[in-house]
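Please see the structure below; I have some questions.
Note that this complex is displayed minus one protein chain, with the remaining chains in position.
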Amino acid sequence: MTGVKSIFVGVPFDDGTTFRTGPRFGPRAVREASRMLRPYNPVVEVKPFEKLGMIDYGDVDTVPGYIEDTNRKIEETLTPIFSAGIIPAVCGGDHSITLPVLRAAAKKYGALSLIHFDAHSDCWDDYFGKKYNHGTTFKRALEEKLIDPTRSIHVGLRGPLYDSTDLSGLSKMGFSVITMKKFTELGVTGTLRQILEVAKGTSYVSLDIDGIDPAFAPATGTPEVGGFTSREIQDLVRGLDGKNLIGFDVVEVSPPYDVAEVTALLASNLTYELCSVIAKHKQP
Amino acid sequence: MTGVKSIFVGVPFDDGTTFRTGPRFGPRAVREASRMLRPYNPVVEVKPFEKLGMIDYGDVDTVPGYIEDTNRKIEETLTPIFSAGIIPAVCGGDHSITLPVLRAAAKKYGALSLIHFDAHSDCWDDYFGKKYNHGTTFKRALEEKLIDPTRSIHVGLRGPLYDSTDLSGLSKMGFSVITMKKFTELGVTGTLRQILEVAKGTSYVSLDIDGIDPAFAPATGTPEVGGFTSREIQDLVRGLDGKNLIGFDVVEVSPPYDVAEVTALLASNLTYELCSVIAKHKQP
Amino acid sequence: MTGVKSIFVGVPFDDGTTFRTGPRFGPRAVREASRMLRPYNPVVEVKPFEKLGMIDYGDVDTVPGYIEDTNRKIEETLTPIFSAGIIPAVCGGDHSITLPVLRAAAKKYGALSLIHFDAHSDCWDDYFGKKYNHGTTFKRALEEKLIDPTRSIHVGLRGPLYDSTDLSGLSKMGFSVITMKKFTELGVTGTLRQILEVAKGTSYVSLDIDGIDPAFAPATGTPEVGGFTSREIQDLVRGLDGKNLIGFDVVEVSPPYDVAEVTALLASNLTYELCSVIAKHKQP
Amino acid sequence: MTGVKSIFVGVPFDDGTTFRTGPRFGPRAVREASRMLRPYNPVVEVKPFEKLGMIDYGDVDTVPGYIEDTNRKIEETLTPIFSAGIIPAVCGGDHSITLPVLRAAAKKYGALSLIHFDAHSDCWDDYFGKKYNHGTTFKRALEEKLIDPTRSIHVGLRGPLYDSTDLSGLSKMGFSVITMKKFTELGVTGTLRQILEVAKGTSYVSLDIDGIDPAFAPATGTPEVGGFTSREIQDLVRGLDGKNLIGFDVVEVSPPYDVAEVTALLASNLTYELCSVIAKHKQP
Amino acid sequence: MTGVKSIFVGVPFDDGTTFRTGPRFGPRAVREASRMLRPYNPVVEVKPFEKLGMIDYGDVDTVPGYIEDTNRKIEETLTPIFSAGIIPAVCGGDHSITLPVLRAAAKKYGALSLIHFDAHSDCWDDYFGKKYNHGTTFKRALEEKLIDPTRSIHVGLRGPLYDSTDLSGLSKMGFSVITMKKFTELGVTGTLRQILEVAKGTSYVSLDIDGIDPAFAPATGTPEVGGFTSREIQDLVRGLDGKNLIGFDVVEVSPPYDVAEVTALLASNLTYELCSVIAKHKQP
Partner (left out) sequence: MTGVKSIFVGVPFDDGTTFRTGPRFGPRAVREASRMLRPYNPVVEVKPFEKLGMIDYGDVDTVPGYIEDTNRKIEETLTPIFSAGIIPAVCGGDHSITLPVLRAAAKKYGALSLIHFDAHSDCWDDYFGKKYNHGTTFKRALEEKLIDPTRSIHVGLRGPLYDSTDLSGLSKMGFSVITMKKFTELGVTGTLRQILEVAKGTSYVSLDIDGIDPAFAPATGTPEVGGFTSREIQDLVRGLDGKNLIGFDVVEVSPPYDVAEVTALLASNLTYELCSVIAKHKQP
């Protein structure tokens, strides 16, 4: 894959979801929606796909009903990608798929800075009695030292919780947090300042589409009202320009719940924006 | 019902609607959407359902095609609730159902302060030749002295009217009004200041889901573009913290027009937020 | 048509679309949605339809599969309208229909100032190998001297482009441009100031519904995330109060992709707002 | 209305429904779907609209939330129509609207033969505690001597009942009945033979769209699986050729539940077929 | 549970699906659709729920992403039910859930006669590299001697296969098969005759909703055109009257793909019909 600096890879798996399923069709929908993408990003001022020599790597083989087997296959697929210094643009799939991606990444890069856009922290110790699903991803990543909490931040958290310790627990783990309430105070600029301060060094972006408000992204499994607008999330993502991003994912797009493909279009666009900020400073 | 300070009660009636029907399935949809609610509200910092000893009281019996009979049944059901000092979280149903709820409330509390979020004032003298339907609710409430206009406010009004007297008429009746145009100038903070100034004493909140923009709440009968975002309405509702709310309703959720349950989720969340601000200052 | 100062006219044609079709049903949907309109606009403070003596002129005959024949029929229908000084409120149809409308307008008024709200500039020289479709409208209008670029402005442009020259080319043609990025900086007020400075003299407004964000207007053919909210576009349109508008169109509403008629309602409302600002200063 | 032998009249009322609402938009949807109708019926071999001098009479004014007031308005509208010997093609609306239509008809014609296609008999004595709604229509019609049970037949009945007496009660009232189970045995031909034997003299056809299987007619309020196919109901309706039909209705089309307008198209087509069999033997 | 002869039990699990997910919401949708059921079945002539003392047993706890853990929980839940001689009406969930149900049943009854309505045989040895998912259910059941192939029959098989041995393999395993091609020749009566001949003794019915044509049951994960109509499947199910059925399931209803609840209504009705034939000959 000479000249390939980045790949698009789909992970059509959603058995880690605990409410509405459907993200297994995320890659299919995002690919279809990508028909509307053109080469040049006039805001970031780059031709991301050209500069990154980007290709579609296809989908990871997954195993319906077997999350841990699927995790292994994802890790096996991503390991040589990261190892070669190639930046994967991972398209979920539910949020459980991020754990094996981080496992593959950490083999190459060590503990990563995590920039996590999401309505939920996905940091429960277990959920539905299990250690592995879309609610425990970053607790596992922390335990396995795949991410460094002091350089990691959760952005966009909101919605009812089990207890007041849910949020304070994140701080105890060492994470930074910007809730939606905080975001409303800080605005995009203030929020970006905090993100950039925290997320030092080699970073990975994990973007759960439910971080965005259901009006803009109805097609997701555990929607939570009161989220980002499309312009806010675009600005947040574009503000990562300059960070050393070694991979990212956009997850939890659930096409059976979409209307007029608006969620798929947004996910496709955010993938494009993330590729753009990565491409901007790459040597050609 | 020892220890019960608040109940959830559905009113599956929509024959007061004059355009798109459907709110009779509002209670069913809001209950389903409530599966995503968890005990602790991290913004209001309270466990509303636990603190209020909240229970689901079921649905009021309604009579399809007979609005006045239905009104009687609603009033009969709510009267002992209010009488016992229990706070009902009423789930519509169309906006005609608020009149009998207010009748029941006023028996206990006298004329109430009304905090009304809606695209429409619902203050016509008659509509389709009738005194009772979802367009006349607050005119009747005024006449019957269920609400005190000098302590009542309509927030979010917008959209085409019959004449310039439609708005000035509200002032003549003694109501305060914050139109969406005014809201855009005042912002959430300025709007809340006005609401809190007007709404003195024992208050009732009536929240018509069409106060929110159709992008966030498509599932309603008489949608009007240019409304609140989900974050704005959340902040407005949370800002009622400290008011003496003796009941509230969320009405006009029309599930047949919903997409991916986004409107039901919003209605469920706003019910939760209203319960939270009520619970906050309750003695346990 | 004594006393008629303005007409509503539909153009049920969408063979100029290059991605999702459907705008041929735009006029039908906007008419249905107009049931929710009432006579008085409380923000602009006018009864637009009454003051303009507005009537529904019906639909232009179109020829499926034959864009140039259709263009001729549109021009033939609109020519006597403009000639009589009547202001057409044109309801598309896709954006290709604006070219023949401008041809008819220019016969009466000469080169016009264009105020163009859209995600895309529609200024390509050709598209799919052809000179005429919804991507070339304003390049043709420029060549045919139907619009004066120095008095014309594109507002709301965003999304991936073919090259950096796409935007700079607009400047070379003489157009003013406010991208969404710029709009985020300027806000509604600053944007309106620039529009009003550029758009001198006799003006025509062309409003592509995809200028608005897909959350508010999902039903369109080439949706682009990150657009205007409904309140922003309402404020922009209302800010044109005082301009000498001799006609306008609202295009690219594609009902097969709508949910709960929200896009049709928005298009209907924006038509109403545009009629209102036109009516405001008209002699009765 | 010289030369007019038949009219199409809408009754946009659905407050008689006891489960899913929506038929108030039936007339709007059937009119839209009628765009696909052409003048000549090649099976019945007649141009129905031309021969009947058919016009669209518009809609009856209805009163949301007031079934008995609405009934009066329907009767008032239809009385002069029947009185003039004009055949109304009534488009519901829910099945409660048939009662006032029959009241108007009986003033002119006396007790009618009723040919009733439906999954349900609509012959309950009361329903939801009321004498008037879509479940009691034909019990009331019987009591008021608007229909002659010995010349009346219910066709297509199926689905769970309250008790075994529900069906036997129909016989006691004097009605003939062909359940779907019986229809499966008799086929279209045998069923038609029985219908034609029973339905002597001046007849009225009432066709509830839920008589057809939900696969063919999903858009209805109380769907019941196991119904007629579209070809069976077409053949049944065409088989009424020769009967003296003085009016008919097609009711319970609920557009909010439709997909790709298939139910509206079917209702439109069945209206056309009924007009055709009426027109066939009319003197021009 | 004195007097309870049958229970309704939901299994909200769909991680055994290999294409479109969604059946985890099957129980919720079937319960909602059951609102339209009434006590008396006029075709089977019984009040099934009353006679069976039927109750809603709630849902089995399931474990998202862990099919084998879920299987254990299903088996644990069902074992005491079967052991007590209670007949479970199992509501899926995908078809993988039938295996643990059969394990529980076989502990009580030994190898069962299976009457299997489905487009697919679900008899693959493995699928997606795994022994357990919705494509291998009856191969596993055979190996584990939960069913007796000589008394078991697959009805409704159709659609493309991997090889000609797919069908012949079923015969080799000892199963009887009626493909849709065969059904078209035999009709309902001939098919029932064969089913009744094969299915001797204690029998279990497994009804995959995709046995029915997608026109009647669109909401399923692996739809296959050319299936049963609703009337055919009703007649087939009613024809089991007299068999010794000790339990049954209706599976693969996937609500996210439903329209106007037609699939849920059909599944609810077939559950009702199966309860009816079971109730018919039960001692009260």
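Here the chain labels run A, B, C, D and E in written order, and each chain numbers its own residues starting at 1.
By definition in this document, a contact is a pair of C-beta atoms (placed from the backbone, for glycine too) under 8 Å apart; a residue touches a chain by one contact, two chains touch by 3 or more.
Source: prediction; values computed, not measured.
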Neighbouring shown chains of the undisplayed chain, as defined at the top: C, D, E
Residue touching the undisplayed chain, where the options are D:Val4, D:Leu196 or D:Val262: D:Val262
Candidate in contact with the missing chain, chosen from E:Pro80, E:Gly174, E:Gly226 or E:Gly242: E:Gly226
Touch list for subunit E against the chain that is not drawn: 19, 158-164, 166-167, 179-181, 184, 213-215, 218-219, 222-227, 229, 257-259
Touching residues (missing chain, whole complex) on subunit D: 35-43, 45, 47, 213, 215-216, 229-231, 234-235, 259-262, 265-266, 269, 272
Where the unshown chain meets subunit C, residue by residue: 14-18, 20-22, 24-25, 63-67, 69, 96, 128-130, 132-133, 256-257
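As a convention for this text, only the chains that are shown with their structure count from here on.
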Shared chain contacts [subunit B and subunit C, defined touch]: A
Reference interface B-C: repeating pair among A-B, A-E or B-D with over half of contacts shared: A-B
Most distant chain from subunit A by Cα centroid: D
Whole-Å separation of chain centres (CA-atom averages), subunit D against subunit E: 38
Inter-chain centre distance, subunit B versus subunit D - centres from mean C-alpha coordinates, in Å: 39
Subunit C and subunit E, separation of their C-alpha mean positions in angstrom: 56
Touching two or more other chains - residues of subunit B: 213, 215-216, 229, 257, 259
